[in-house]
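Missing here: one protein chain of the complex. Every other protein chain is in place.
Chains here go by letter, A and B, matching the order in which they are written, and residues are numbered from 1 within each.
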Amino acid sequence: MKLELRNITKRFGSLVANDSISLTVEPGEIHCLLGENGAGKSTLMNVLYGLYQADEGEIVLDGEVQRFSGPGDAMAAGIGMVHQHFMLIPVFTVAENVMLGNEQTGFAGRLDLDASRARVREIADRFGFHVDPDRLVEDLPVGVQQRVEIIKALSRDAEVLVFDEPTAVLTPSETDELMEIMRQLRSAGKAIVFITHKLREVREVADRITVIRLGKVVGEASPSASNAELASMMVGRPVELTVRKDAPKLGKEALVVRDLTVIDDTGHVHVDGLSFEIRAGEVLCVAGVQGNGQTELTEALLGLQGRVRGSITLDGKELVGRTVRQILDAGVGFIPEDRQVDGLVAGMSVAENLMLDRSHGSPFTRRGSLQLKARDEFARRMVHEYDVRTPGIETLVGKLSGGNQQKVVVARELSRDLRLLVAAQPTRGVDVGSIEFIHKQVVATRDSGLPVLVVSTELDEVVALADRIMVLYRGRVVGIVPADTPRDVLGLMMTGETPEGAVA
Amino acid sequence: MTISAAPTTTPAEEAPTVVTVVSRKAPVVLSIFTVGLALVLLLGSHDGDTTFRLSTRDDLFQLPAVTVPAMVTAWLLVVVMAAIAGWSWALTLRERPTPLWLVALFTVAALVSFLAWAAAGGTIPVVGLLGGAIALAVPLVFGAMSGVIGERAGVVNIAIDGQLLAGAFAAALVGSMIGSTWAGLAGAAFAGLLVAVLLGVFAISYHVDQVIVGVVLNVLVIGLTSFLFSQVLAPNAAELNSPPRFKAIEIPLLGEIPVIGPVLFQQTAVVYLMYVAVAVIAWALYRSRWGLRLRAVGEHPKAADTVGIKVNRTRYRAVLLAGAIAGLGGAFYTLVSVPQFNREMTGGAGYIALAAVIFGKWDPIRATLAALLFGFASTLQGVLSVIGSPVPSQFMLMLPYVVTVFAVAGLVGRSRPPAADGVPYVKG
Partner (left out) sequence: MTGAPPEIPGETSEAKSGTTAPGDPPSWRLTLREIVAGNVLTAVLALVLAVIVGSLLVAVTDDEVREASKYFFSRPGDTVDAAFDAIWGAYTALFQGSVYNNRVDDPATAIRPLTETLKFAGPLILAGLGVGLAFRAGLFNIGGRGQMLLGGAAAGWIGVKADLPAGIHLVVALLVAMLFGGLWGALAGFLKARTGAHEVIVTIMLNYVGFYLVFYALSQESILQAPNSANPKSLPIQDSATLPRLLGDRYTLHLGFLLALVAVAVVWWILNRSAFGFRIRAAGENPEAARTAGIDVGRTYTVVMLVAGALVGLAGANQVLGTVTSGVTVDLDAGIGFDAITVALLGRSRPLGILAAGLLFGAFKAGGFAMQASQGIPIDLVLVVQSLIVLFIAAPPLVRAVFRLPAKEAA
């Protein structure tokens, strides 16, 4: 089935998310949609899938103009989508998830689960998946969940398949498997749209590439184009893909973690006997596919996790068992991985957010009373120093762009008297300009002689910032390796292979 | 581990490491109850025998009454309770959870111990107690079913109390006007549905917080029914507020089984309707397309939307159905209990039903059992005040609420509400 998008425009209020975008995908073709975060890729696909209605333009399938009032229509027309955030219900079984919305029923609406199980097995066999139809989705590993998404789309006879940032949650080897599946689907004659911002993947699998920026198509590229070419098309100017930094001036061991184990309330062991140390003036990057214990590690460092065993010492002082307040006071700066959830209070002003973790004691409070003058002066200085683009310090932080919100977090944390910086996904969902700025700040912090722990699932970022790299897999250290370790070795380590095995 | 293009790993290998984490809530709560009861026995020791009567006079099969020495029995059972609490501690220290049946056993021991003590020198009509418990639980069960359906679809229904009250009002009004209990019942369902329409409009269409809407709707219904009662019903009580009553019907054969028969099968039509409703809902929620879709919109509405399920339409239907069911429960007050409407006559039963929903972990059967437990507590209070118990009636009346606080804080354990419970669905 041939898919054409003609002049799709979608506005949100005054913002134009998609500006007259046109795109053609032939059957048996993998068409890559490449763009930065916030370029409008997902909006476009939500329009295609009937989740949004386009303000202008039309969707054409095999020459027929379509009108989708909801995803049901899009599915009926033969469009299937593998969502970035899986559209699966965790507490349902695979068979229930696959049949949902498309149920075969018997008397009085009784579900025919056998029919669904058979359908799952049939499709799984055709593509060589191993999926048990009776398992609960929440018990499946992420890679298998993604296959359930694919089975769901195929069980509805989709001819056009959209993959929305499908590799964000996969290990490199799972990514390779997915690429293989996409090629298989291509040979089966499906039209495939592959949305990503990862250049490597694009060049590996795409037949055609369309680059969009700020909601507009900026051009087509050939899969043979270089990374630098693709990146500059995506961003609109030449981009420095590397971070400039000098050799580290290492001091003594500042952060020492020994046998750290973190268990959650349901008994899942997220961090399992972790030991490592960071020296003053050093950046240790934690690499790994998301969900391998990174979140819990950083939260344990800050005292946010309840069930922690082992020891964390900073400059000789034990941190395990202390409250968040005490750990912050001990000089730990923390950039959380999700600023919307953990970093900022959207309904409070820029100035209030800048003092969020300093509501105790001077300079912002005195005898329980807020010192508004000190707060506002400080806020104005930070907004200036960190180049936060905001109408004013009284503006609600929720109204700022992602990059500027992140700068508020960075400013707040770096302005304290630090002895350690923990930065989790510091550039997630941030524009390229802000990424460069934040990277410079991280390097400057390290050069000022502090130990820095950076967690990132983006291998590019890890390689750019690290002095050493620690790879986590299922809560354990696979290995701590130098920054110049080859990417394919790192990739293998992310699947749990030890460095020796990975090199061999 | 080998890497190949086709996945070779089995799910078992990939499953994350899990260790059992046990909270100390269960043993703590059990210990508190044990010590509490022991204190009661110590301070309020009084002798005599307690008789448990297992049959009523007109039963076909007569069972002998059981007479036991009050204090001895009570203390023996406290020992049992202490043993169970100790067992729970032992399990916890070995990082194993306290199984539900143990808690149930504890509850039974505690109840019987308490009864033996409280009724010393008197007789407990077991059949009457249990039968009364079922009857009193009717509005609670219907309310809990309403709550389960609504919350499983992702809409918190705090307005159960309002729906019960509206149902009671409409049942009295329609029943009196038409002179038929069944018409009254239909009116009750319709009134509950009307309240649900308001809940739906504000919570689903206008995304107003569901807890706030629910609480305010309850106030609205109280105001409205009280206003109409004073203004219309009370002055014309003969025509508008004297509904006919449902009579108890004995089901042949089943009704003659000892103990169970008179308890379960010599009840009114509303109770039988309740049995059917619970059974149908329990089946349909897990086994039918309706239930699958309903749970889907309650767990992950966007996922449901992406497979073409109309989320808000599904939610509306669920909320309206839930409202009608709660309305039926309200009819109990005016068509079974007392044949007339009075202001605020539900006495906050809807909130108890809500507690039953949470106590029952959003499952129809468990919620029903929880509602029955609350019904039992209310009946117990009545029975004890008749036989003259040493416990001040206020404390008996307080019991279900205290138990609920303990339950919510401790015994329920990790209950997982539907993931999207209370979250309005906004596209995009």
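What we mean here is this: a contact is a pair of C-beta atoms (placed from the backbone, for glycine too) under 8 Å apart; a residue touches a chain by one contact, two chains touch by 3 or more.
Worth saying up front: this structure is predicted, and the values here are computed from it rather than measured.
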For the chain not depicted, the shown chains it touches: A, B
Candidate in contact with the missing chain, chosen from B:His300, B:Arg315 or B:Arg366: B:His300
Absent-chain contact - pick from A:Glu103, A:Glu165 or A:Asp467: A:Glu165
Given B:Leu42, B:Val232 or B:Leu254, the one touching the chain that is not displayed: B:Val232
Where the unshown chain meets chain B, residue by residue: 25, 158, 198, 201-202, 206-213, 215-217, 219-220, 222-224, 226-228, 230-232, 300-303, 343, 348, 351, 354-355, 358, 392, 394-395, 397-398, 401-402, 404-405, 408-410, 419-420, 422-426, 428
Where the unshown chain meets chain A, residue by residue: 12-13, 15, 17, 37-38, 40-43, 84-90, 137-138, 140-142, 145, 165, 169, 215, 264, 268, 270, 290-291, 295, 302, 304, 323-325, 327-329, 334, 336-338, 340-348, 352, 355-357, 359-360, 364-365, 368-370, 372, 400-405, 425, 428-429
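Convention: only the chains that are shown with their structure count from here on.
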Chain B residues touching chain A - in the complex, by the definition given at the top: 1, 3, 5-7, 10-11, 14-21, 284, 287-290, 292-293, 295-296, 299-300, 302-310, 414, 419, 427-428
Parts of chain A lying in touch with chain B, wherever the complex brings them together: 46, 49, 51-52, 70-73, 75-76, 81, 83, 86-92, 96, 99-103, 105, 108-111, 128-130, 132, 135, 139-141, 143-144, 152, 173-174, 176-177, 180, 263-270, 272, 307, 474-475, 492, 495-497
